[in-house]
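A protein chain is absent from this complex, but the other protein chains hold their places.
Going by the order they are written in, the chains are A and B; count residues from 1 in each one.
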Amino acid sequence: MSEADYHPLPIAAESNKNSETEKYHTFVNLALGLAAITGVELVLVYLPFNEIFIFSVLLSLSLFKFVAVIAWFMHLLYDKLLLTLAFGTGMAIATGTFIALGSLISRSNVDMDAITSF
Amino acid sequence: MSENATAHQDDGHASLIIDNKKLLMWLFLGSDCMFFGTLISTHLIYRKLYPESFDPTTLFSLELTSFSTFILLMSSFLMALAVSAMHKGELKSFRRNVLGVIFFGLIFLGCQVYEFAHFVHAGLTLSTNTFGSTFYMMTGTHGVHVAIGVFWLICMYFYSHTGKMDAHESAVDVEIAGLYWHFVDIVWIVIFTAVYLIEFI
């Protein structure tokens, strides 16, 4: 966006290309990893392990995928901290609200007998 | 294509050197977290309240959903390559990758349409029970996001043929479209686990 963008210096463009090539390898590795994780998840739910164990593994795998896409595909790792803060605040408030709502509305608050259709 | 009062940036006064459009997109995504947070909360709350009212494992096809998850992840990969290509100024490589993203996005949408049709055929509609309401609205909202993304990328693909797309000045435009696309992907990562996978444990 600055003046430099209109007339990119050859050196700047060259280093840009190098960093993009580096990123390319990261992207390929990440894509393979994400595909593999999805496969593992699919197999995992059918395995006869402890439910809580499977649940926590699924949760952490999904969290890893989530963070990985944000960090590398979305360049958040390479970008300014402010962007992480802007997104992180939204994410934190959404997660906090989700947890609070989930614990506020539970079977103990609801008169299940009154709901006859279920 | 840059939409801002560039007076400052022309003069080099930007206080933080983050592109305006990129910051706007990240703020939108932060806000969008709240949108999907509310939708997913609603779904899981009703799931927790009425666990025995409906058994989705009879309906869900985990193979199909895993496939569409895989498709969406790969489209995200191609999108990252398209952004990268644009930064390098390789318009041809950009077009190839974007076409791939559009193609994969359409496959995902096709899977979703098939899934919805199958579910409705099997008797689960919007008004059947709370599961139907929350499930269709949540995945439907996600589907609309994907459709908007596909539409955006199609516009961008055609625009790249008009010759007005300069590699350097359009890099940011492509990047924010990419951010949007990746976000749609991560929302699906959450939905895949929280809505589909845990039902099968």
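The definition used in the following text is that a contact is a pair of C-beta atoms (placed from the backbone, for glycine too) under 8 Å apart; a residue touches a chain by one contact, two chains touch by 3 or more.
FYI, contacts and distances are computed from a predicted model.
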| item | value |
| --- | --- |
| Protein name, per the UniProt record, of whichever chain is missing from view ("NADH-quinone oxidoreductase subunit M", "ATP-binding cassette domain-containing protein", "Acyl-CoA dehydrogenase" or "Cytochrome c oxidase subunit 1") | "Cytochrome c oxidase subunit 1" |
| Full-complex contact with the absent chain, from A:N18, A:N50 or A:N109 | A:N109 |
| Among B:N97, B:Q112 or B:T134, the residue in touch with the chain that has been omitted | B:T134 |
| Missing-chain contacts mapped onto chain A | 1, 5-6, 82, 86, 89-90, 93-94, 96-97, 100-101, 103-105, 108-110, 115, 117-118 |
| Positions on chain B where the hidden chain makes contact | 1-11, 13-16, 18, 20, 23-24, 27-28, 30-32, 34-35, 37-39, 42, 45-46, 49-50, 53, 126-127, 129-130, 132-134, 137, 141, 155, 159, 164, 166, 168-169 |
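Just so it is clear, only the chains that are shown with their structure count from here on.
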| item | value |
| --- | --- |
| Rounded Å distance, chain A centre to chain B centre (Cα mean) | 13 |
| Complex contacts: residues of chain A adjacent to chain B | 1-3, 5-6, 8, 13, 16-17, 20, 23-24, 27-28, 30-31, 34-35, 38-39, 41-42, 45-46, 51, 54-55, 58-59, 61-62, 65-66, 69-70, 72-75, 79-80, 82-83, 86-91, 93-95, 97-98, 101-102, 105-107, 110, 118 |
| Complex contact set, residues of chain B against chain A | 2, 6, 9-10, 12, 14, 16-20, 22-23, 26-27, 29-34, 36-38, 40-41, 44-45, 48-50, 52-53, 62-63, 66, 69-70, 73-74, 76-77, 79-81, 83-84, 87-89, 168-169, 172, 175, 178-179, 182-183, 185-186, 189-190, 192-194, 197-198, 200-201 |
